[in-house]
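Report on one structure; see the data block that follows.
Only one protein chain is missing; all other protein chains are in place.
By letter and in written order, the chains are A, B, C, D, E, F and G; residue numbering begins at 1 in each of them.
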Amino acid sequence: TDATASAADSDPNPMKDAFSKYAAYLNELNEKRERVVKASRDVTMNSKKVIFQVHRISKHNKEEVLEKAEKDLAAVVDQHISRLVKELQGTDFWKLRRAYSPGVQEYVEAATLCNFCKTGALLNLDQINASLRPLSGPSVEPLQINVLDYLLGLADLTGELMRLAIGRISDGELEFAQKICSFVREIHRELMLIAPKMDDASDMKTKMDVMLQSVMKIENACFSVHVRGSEYIPFLGSEDTNFSLLGVPEIE
Amino acid sequence: TDATASAADSDPNPMKDAFSKYAAYLNELNEKRERVVKASRDVTMNSKKVIFQVHRISKHNKEEVLEKAEKDLAAVVDQHISRLVKELQGTDFWKLRRAYSPGVQEYVEAATLCNFCKTGALLNLDQINASLRPLSGPSVEPLQINVLDYLLGLADLTGELMRLAIGRISDGELEFAQKICSFVREIHRELMLIAPKMDDASDMKTKMDVMLQSVMKIENACFSVHVRGSEYIPFLGSEDTNFSLLGVPEIE
Amino acid sequence: HSLEKQFEEFRHQLDDSGSLRERIRTVASEIESETRLIHSCLLLIHQSRPITEVLEKAKGQIGVLRELYVKLAEIMRECPGQYYRYHGDWRSETQTVVSLLAFMHWLETESLLLHAEAEEKLGLKPLEFGLDIEDYLIGICFMSNDLPRYVVNQVTAGNYDCPRKVLKFLRDVHAAFRMLNLRNDFLRKKFDGMKYDLRRVEEVHYDVKIRGLTMSGNSTGYQEGDEGRS
Amino acid sequence: HSLEKQFEEFRHQLDDSGSLRERIRTVASEIESETRLIHSCLLLIHQSRPITEVLEKAKGQIGVLRELYVKLAEIMRECPGQYYRYHGDWRSETQTVVSLLAFMHWLETESLLLHAEAEEKLGLKPLEFGLDIEDYLIGICFMSNDLPRYVVNQVTAGNYDCPRKVLKFLRDVHAAFRMLNLRNDFLRKKFDGMKYDLRRVEEVHYDVKIRGLTMSGNSTGYQEGDEGRS
Amino acid sequence: HSLEKQFEEFRHQLDDSGSLRERIRTVASEIESETRLIHSCLLLIHQSRPITEVLEKAKGQIGVLRELYVKLAEIMRECPGQYYRYHGDWRSETQTVVSLLAFMHWLETESLLLHAEAEEKLGLKPLEFGLDIEDYLIGICFMSNDLPRYVVNQVTAGNYDCPRKVLKFLRDVHAAFRMLNLRNDFLRKKFDGMKYDLRRVEEVHYDVKIRGLTMSGNSTGYQEGDEGRS
Amino acid sequence: HSLEKQFEEFRHQLDDSGSLRERIRTVASEIESETRLIHSCLLLIHQSRPITEVLEKAKGQIGVLRELYVKLAEIMRECPGQYYRYHGDWRSETQTVVSLLAFMHWLETESLLLHAEAEEKLGLKPLEFGLDIEDYLIGICFMSNDLPRYVVNQVTAGNYDCPRKVLKFLRDVHAAFRMLNLRNDFLRKKFDGMKYDLRRVEEVHYDVKIRGLTMSGNSTGYQEGDEGRS
Amino acid sequence: HSLEKQFEEFRHQLDDSGSLRERIRTVASEIESETRLIHSCLLLIHQSRPITEVLEKAKGQIGVLRELYVKLAEIMRECPGQYYRYHGDWRSETQTVVSLLAFMHWLETESLLLHAEAEEKLGLKPLEFGLDIEDYLIGICFMSNDLPRYVVNQVTAGNYDCPRKVLKFLRDVHAAFRMLNLRNDFLRKKFDGMKYDLRRVEEVHYDVKIRGLTMSGNSTGYQEGDEGRS
Partner (left out) sequence: HSLEKQFEEFRHQLDDSGSLRERIRTVASEIESETRLIHSCLLLIHQSRPITEVLEKAKGQIGVLRELYVKLAEIMRECPGQYYRYHGDWRSETQTVVSLLAFMHWLETESLLLHAEAEEKLGLKPLEFGLDIEDYLIGICFMSNDLPRYVVNQVTAGNYDCPRKVLKFLRDVHAAFRMLNLRNDFLRKKFDGMKYDLRRVEEVHYDVKIRGLTMSGNSTGYQEGDEGRS
């Protein structure tokens, strides 16, 4: 560092040299942060599209809808998450977390939503991270989504699942709705134990409140279907009895 | 619209057709908004750099510092504002204003700051808009910064001028500081009359409060220099009397 | 002095746009009270007045609305390209207008009022002064919010076929909305609400069906309004 | 059940990171109270105690600080790559540490403590556990905030040469900072404050100069602290 | 000194209006706790206690309220023309009072308590110390908010004719309110809320109707309104 | 020097109360995480797990809580008369504890957990270290907030008699609270919220009742309203 | 129908008071923009324009203000006894008006504008439509807020006697305010802020005094503290 400056000028100023270094560091950092923010916004926008795609599901088009959703999700990874991977190395994962966290959370939301619809199970963090590993290479560290972003994404997932459940009930898929209900309850119960341990617990706390609202919305919908379906109707007896759409367990 | 859909399918559904159009419209709009936001962020970041460049001014390097600042400012226009111009057409200027307004305001701040340092005068909105006209072309409408963004940028400018004034006093450029003081007072006075007429007056109201603080900071600095400089010192009389650095008007 | 001159000019411009906004707001508030009137007419449908009578009265007032929108369009012609600058001043009113028009349209035709049809009804011309698509969509959501109440009251009044029709309609509309990719904004929130309307209508439909209630048999009173249809 | 297993695992991880954070906070708060002690020593400089004496006492305590940072680095070695996850828990303490070290360094050498020198004094190793550059810079700003007070009290005590030296130093530092492009963040705000420190020092310098006050003549008392310098 | 004289006078005036306000607040808080008592009585209606019994007990306490309003009117007589200066200190209490009186009145007469009747019940005299119209209207809205709960509990208790009556009443009140041109204020907001009450009562009415529930069997009291059915 | 001596003494006292508070907070946070575990157990009730099973598991953990409160009481014994000085450090945790205990008690006995019973369950002794009455009352309000959800899920699981029982219970509790004269504070706000729980349970009860749903097995009463149909 | 008749009447009354309020607000907003113009004139005082010139221009515009207040008074004459009903619609504007008038009065006479004088300047008549005392007092506080800036700029312009005069004035005003028993309201908050103005003016006075700065021309007194130098 000394060598460069002290050549011509009679003023070999170590402070000036040091500050040129600091300036370069700050410039690079800020520019990288900007690039990460932009990639994150793209991840967000396109993950949201995947989520909307999943909501287009109905009793009869399940396979094709999910197939498209998964393809789109893969595209998000290839086109946008890959940009994050390129930028983030070493300590950047935590240093720039605020810059990319919204995008990653939305991606977690989309990926777990797809997976639940397909398999009925929760897509694990390990599985997500494994799926991102191909983006890395010899000189590129793999992007490892951290527990916190995963959990925050999961918290939002319950909102989407609530929407899905209401829709499924309308479509007569009561069992599916019931399954969502149990699944969301389970997530809520698990997160309740974890929430106060998060790095930024206050964030999660508000999400927990919203989540409880979502759980109760599903429960109320299930209640309503059940109560209506349980009604004793003495003079029932017409042509079409496919009231499975309301999940009546064949009038007790 | 009808023709396309009714061909093959037995279900010529005008609603579905119409909603495909709405979907396409919304997709395009959201994507354009994203691109505009990104361009705006770049404009912001690079305009801020120009502002910092201007703050590197000192008594002796004025020309070169301003020259570089102007070059950088031109680069902001060429590289980033040009992207805005490409995106924004017709009603977009107002529809997407929230997406690009921060960038444009910061650019106004940078451009007017440069200009004031160079000419001591306020760069007009017309002048700025004229300077952006080359970016447009036969198929591209010119970007016309609107009065509101210009005025909001100007409001922020006074903060930068305050910093400049404090720096100039330290550097002994008292007249320059005095000039800034008058200039900022004038802007404050003019904006005070205009502020309540702005489209979103509440935004401007908080900026006005900050602006008054800036004016008073400059005034207090000038007061301090003046009072100190006016002090009667009977036994003064040493070698170097270059106390012009404190703007003493040769002891009254 | 150029600085003063510029601000002088700004003051004129802002005064102009201020008074423009004032005029817009006046029209918007006229639209709003006209809308209240129409809404007030339409509310009678919940009290089992014959549909044709209700519709006729309500449709009679659309002319006034149309004129107000023409007036708005004229004002906006003074500031070309600034539609979206002042948009906020008539958005929510227009959303309500769309919801009412769409409801009336459904009552008449049992189909969804399309965006272009809504523009036409209001005398709007897309290129000059059109109906913002998001406003249209929000208006449709608002309409959906009123359907459960309509269905409940119709069934109470003995119109047992109503739930089936409304259900079909609402399912189609909901399906159409699902084609859209929305941001986390007001429209999305409203669209989320539509799911609940759909469910409520289904429930009523179920209530009616499970009891084998049909128009033919035991219903008597409230049939007057049905002649105009089919 | 894999869902439960995963959450079970998360709970462990979060518990681990929670207890890690607990340990970090303990060290950080020890750093904080150690810093208060050093600060307390250095405050005596404002009461005209001889610089060498003050410095000696303060420097004696740096060892403790150094050990605490070693401890912190050891903790962080358990979670490589997560420096910035826990950074917030020691940032503000470290900024104060830098400001004190830089002030002591100035007293000794009349030059700015550089980033690498600060790391060295604290026994930090850039690759493992370094000193964040923004923390360093903020620390320097904090130091600048203390200089006006120092100058005022030194002059009061008859040390009339002090303003000149501090002024030169602060001007250099300020010029160096101007090379940076900052965001609208905490650092920028602190840097803005430095301008006022500079001005205040200039004013004192002016006060002294205009009165022709020099060390030679009428000052008597407080010279003891100057021998250590030369 | 004129400045001092002026402030001396101000002190007296401010002290006076301060102690006046103190007295007003004392009465207002007595009104508030009396209101709580009445409310507490009325709540028993939800637990299917006979209306007459509930009403009798509640009405017994109106006398106290009346006395408190007379007291308030007396205080205000000391500062003619300043009714609206202190209005804020008893508004919300009075709104609750109106809501309770109107609910009791409905229970007794199945009609709306009119403004003049409310004044009379409270012993207010329009010209001296009247009941502000907006307070009256807000009180009516508050009463409306309690009706859905009342209807639900009555039906649960087997009083199947209740929804029809309440619905008719609420529709009339709602229609009357729609005649007003309300500003965008608290009253408007409360009125906008009334439509949810209406909707809920309609739903309960629907529930009863679709199930063909009638009073026939073991219910006794509530039959008067049933002739109209068949 | 008396000034120094005084501050020396202050230092000791502040250090003592600081470390006391530290210990209290540690215990309070242990209480908090223990409470979360119990709450997590109890949540299984919504998934239709048998009550006895759920209760058993939850009750197994009360022992831990009890020990923690004993620990707290021991700490407080060191500073007699200062219960309310540190009260804020365990209040909100204790309120949650009460809400869980009261819910469990209701599940077991269908009656309200009394203040003395709560103290007993936690091993508290009124004279030394009791349960603050307001904390107890707030805890009861918290419990009330959980009941609507419980009732909804029980009905879904086919337990049609649940709403009636809960409603009776909640009405009793609500009536009891109304006897208190509450200040405008947190407790009052929580109590005011209780009426929404009551209303919701009433609505669930209504939904069950209007459909004539009964427990297939042991249910008996309830049929009164059904004769009128057919 | 008595219910309808009542609401018909209400509609008239609400419409009347609505349009009255509309008119009041129009005048209030005219007062506001007139006030801005005057304020803008007065700001020139900080740029060292001669006081007489500035004052003359500003005073020229008071006539307009006066007319607006006459207009307001006329409107209020239509609804006797309701001054305080609409008071909120012109309060804050009037407070600013008072602050400007009081500042101008101080510039002219170096004394406080009294309440009666303010009323006179605005053409208000105490019995019909007076100036509310609290508004007057708040206006005086606002004026006080502007004095530090004025003093600073006057000294910069070489007017060294200004701080002494302003300080005396502000002390008198502050002492007068202290005679009042203020409630914990907006006025109290504003008055509490006045002490910062006082402190700042004291500091400016101190800065001038300690340097022995005097008016070259007509200044006389002030030297007492200076003999000690030499």
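Here is the rule we go by: a contact is a pair of C-beta atoms (placed from the backbone, for glycine too) under 8 Å apart; a residue touches a chain by one contact, two chains touch by 3 or more.
A quick note: this is a predicted structure, and the numbers were derived from the prediction, not measured.
Peer 1: Given that one chain is not shown, what are the shown chains it touches?
Peer 2: Answer for the hidden chain's contacts among shown chains: D, F, G.
Peer 1: Out of D:40, D:109, D:184 or D:214, which touches the unshown chain?
Peer 2: Touches the omitted chain: D:40.
Peer 1: Extract the touching residues of subunit D with respect to the undisplayed chain.
Peer 2: Within subunit D, the residues touching the omitted chain are 33, 36, 40, 43, 46-47, 149, 152-153, 155-156, 204, 207-208, 211, 213.
Peer 1: Could you please point out the subunit F residues that touch the chain left off the display?
Peer 2: 2-4, 6-8, 10-11, 13-15, 18, 21, 80-85, 87, 111-112, 114-116, 133-134, 137, 172-173, 176-177, 179-183
Peer 1: Tell me where the left-out chain touches subunit G, residue by residue.
Peer 2: Given the touch definition above, subunit G has residues 171, 178, 181, 199, 202-203, 205-206, 209-211, 224-225, 227-229 touching the missing chain.
Methods note: only the chains that are shown with their structure count from here on.
Peer 1: Look at the interfaces B-C and E-F and say which one is made up of more C-beta pairs in contact.
Peer 2: Ranking B-C and E-F by C-beta contacts puts B-C first.
Peer 1: Roughly how far is subunit A from subunit G, centre to centre by C-alpha average, rounded to an integer in Å?
Peer 2: Those two chain centres are 57 Å apart.
Peer 1: Going through subunit G residue by residue, note those that touch at least 2 other chains and give them in order.
Peer 2: Correct list: empty.
Peer 1: Note the residues in subunit A that touch 2 or more other chains, in rising order.
Peer 2: Subunit A, residues with two or more chain partners: 30, 193, 228, 231.
Peer 1: So, with touch as defined above, which chain pairs make the list?
Peer 2: Chain pairs that touch: A-B, A-C, A-D, A-F, B-C, B-D, B-G, C-E, E-F, E-G.
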